[in-house]
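One protein chain is absent from this view; the other protein chains keep their places.
Letters A and B name the chains as they come in the text, with residue numbers starting at 1 for each one.
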Amino acid sequence: MATVTFKEASRIYPKTERKAVDRLNLEIGDGEFVVLVGPSGCGKTTSLRMLAGLEPVDEGGIFIGDQNVVGLPPRSRDIAMVFQNYALYPHMNVAENMGFALKMAKLEKSEIVTRVREAAKILDLEEYLERKPGQLSGGQRQRVAMGRAIVRKPQVFLMDEPLSNLDAKLRVSTRTQIAELQSRLGVTTLYVTHDQVEAMTMGDRVAVIKDGVLQQVDVPRALYDAPINSFVAGFIGSPAMNLLDATIVESGVQIGRTLVSLPQSFHQIAGIGPVTVGLRPEALELASDGNGISAIVKLVEELGSEAYIYAQLDDLAGETTVTTPEIVVRVAPTVVVKSGDRITLRVKDDSMLLFDAESGVRIKGR
Amino acid sequence: MTVPPVAAIPGERSRARRGGRSEDGAPIGSSRLSGYVFVSLYVVLLALFGIAPTAYAIYLSLTKVGGGIAWGSNFTRAFQDFRFLPAFEHVAEYLAIWLIAEATLILVLALMLHSLARRTSAAFRFLFYMPGALAGAASVLVWLFMLDPTLSPWHFLLSILGYAQIDLVLQPSHLPLIFAIMAFWTGAGGWIVVMYGALNNIPDELLEAAKLDGANAFQSALRIKLPLIKKWVVYMLILSFAGGTQLFVEPQLVGQATAGLVSNTWSPNQLAYYIAFINDNFNEAAAISVTLLVLGLVGATLLVWRTKLFEIN
Partner (left out) sequence: MKLSHFTWRIVGLIVLLGFTAFFFVPVIWVLLATTKTDVQLTSSGPFSLGTLSHFVHAWKALFGFQSDAMVGWLENSAIYSFGGVAIAIIAAIPAGYGLALTQFIGRRTLLAITLVTMIMPATALVLPLFLEMNSVNLTDTPWAVILPFSFFPFGVYLCYIFFSSTIPKDLLSAARVDGCNEWGVFRYVALPLARPVVALVAFFAFVADWNNYYLPFVMIASNSKLPVQVGLEYLISSTEAFNPGNPGTGAQLVQRPELALAILVAIAPVAIVFMFAQRTLVKGMLAGATKE
């Protein structure tokens, strides 16, 4: 087992200007499960491939344990990877696919057979060992790809959106299986996904990346409660946090035409002017007294255990257009509102986040 | 265990990029070298049997028989040879007929077959395409039979035209047409199959959309299908042009079978052969080869760069 460290690692693709990965610094502890998450095209795959040795590192270093692996070919890095489309060898059966790396490592035949059996048992693939990938379902293929990684008992697992080709239900169950398996095997893992739910549920820690730049690395709870900036705040959580343009005046926060009082901990910033207000859907509740942010209901999403109200803040004239901001509110399923209703919303105590309007950096309360 | 985005860690500046960047993510360093290894055998063959003879032909065409630089004299001598112009005229005439037939008949047939039921058209395609197996010397022989009025299954046609003997059929002025017929007989079917394949590549929805837009079969062939396979037509024409300039076996064998009815310097390639082996002047022959190469090169270059048919990325 080993730690993994990215030190100022950058990748600039030939004939491009921007760094696909921009001075990435990331430490993954021994046996830790770190998830790299971010929107599509932000450089997740590139980071992973740099660690794998499939993509050169243009600046900086990458360490596995104490060894700088920059320049080493993938075969010398003792890593295993699960690809997004699995990349199973179509001409080999399941057993051969899983055993291929061991064969390349010149292990004894009997040892290969044992290890493949073992992995197949864990992954419930014993019946399919003779089949070619083409004869397997999507879920089975995914498990073969996992199996190919685990038979090797490598220093590091790399997984690039391994669940994205599965249907929603299978994705949820496989999610927990992978997390369990990883903690059982205790292999250091870097896992890439664009799905923040996946990231939050699976990772020991989650690294959020945007446009090649790492934004924040932390345990899921901390990311949710204390996002470093408005990007992370908006990216983590579903439905996403409401981010509203507002102004801090002396007497409180002006959101649209509603003045909301500034929480106690933010009193030192009274009067600073424009900010972005972050309100999680659960940070809002319907105000019974009609005092609060006024909005018109556009849609109610009933999820059984809870409901989400999608509403639009109305302007001074009480009208809404497509450009007026939308707001999502989580309510109990028993609340009865319907599309077109006018509601007023109250911000729960101490649940408002404030971000610098320019830089997006979160303004910390005292 | 929280690791915030650490500030720049100095040192460890790129020991990376030993072998430069790799565009496709092949591992660094080894890829470039291994690329050379993979293409090596082919490159050797290319050098020996593609580049060397080309260079040699150019060299020969520019030097004198006994040695010494000839500059353009081999070319002028070849061009002034009384057989040179006729040979190129023959081939030009042949090409004109063959290319026009390709551009019209092959397309019409492919479009017709494409409008038939799949099974039926498959049968027709097979029948059209099989004579392709008789390319080369075999097709010349077959047509020697076909054009002999005394035994041809087409003798009624030949007699309508007033030809009672093969000598009358194989008049010099007929030869370009006859060679074009041979080329069409062996080559057309294959191209029909290919054009049909290209037509099949057109998405069904597109043709259905045209139908909904009110196009009848004829209009959809003319306005939708034809423009979409145009590049393949260009491809076919240029390949046929480049190949057609190289005519050799047809006039050679017909000449053989008719005891001199066809000149043995009928086509440029025959002339080059004659000058090389009978006149023993490889330098002048090389001048003709180079002329043919240039024609082929122009065709090839046009095809590769103007039609954008080929991927080089």
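Rule of thumb we're sticking to: contacts are C-beta pairs under 8 Å (C-beta built on N, C-alpha and C of every residue); 3 or more make two chains touch, one makes a residue touch a chain.
Keep in mind that what you see is a predicted model, and the values were worked out from it rather than measured.
Every visible chain touched by the undisplayed chain in the complete complex is listed here: A, B.
When the full complex is taken into account, the listed residue touching the unshown chain is A:49, out of A:7, A:23, A:49 or A:362.
Checked against the full complex, the one of B:91, B:169 or B:249 touching the unshown chain is B:249. Remark: the omitted chain is touched by one listed residue; of B:133, B:209 or B:278 this is B:133. Taking the complete complex into account, B:146 is the one of B:70, B:95 or B:146 that touches the chain left out. Although one chain is hidden here, its contacts on subunit A can still be listed: residues 49, 52-54, 73-75, 79-81, 83-85, 87-91, 100-101, 104-105, 148, 152, 158. The set of subunit B residues touching the chain not shown comprises 22-27, 30-39, 41-43, 45-46, 48-50, 52-54, 56-57, 60, 105, 108-109, 112-113, 124-138, 141-146, 150-155, 185, 188-190, 193-194, 196-198, 201, 232, 235, 238-239, 242-243, 245-246, 248-249, 252-253, 256-259, 269, 272-273, 276, 282, 285-286, 289-290, 292-293, 296-297, 299-301, 303-304, 308-312.
Note that in this section only the chains that are shown with their structure count from here on.
For the pair subunit A and subunit B, the distance between mean C-alpha positions equals 56 Å.
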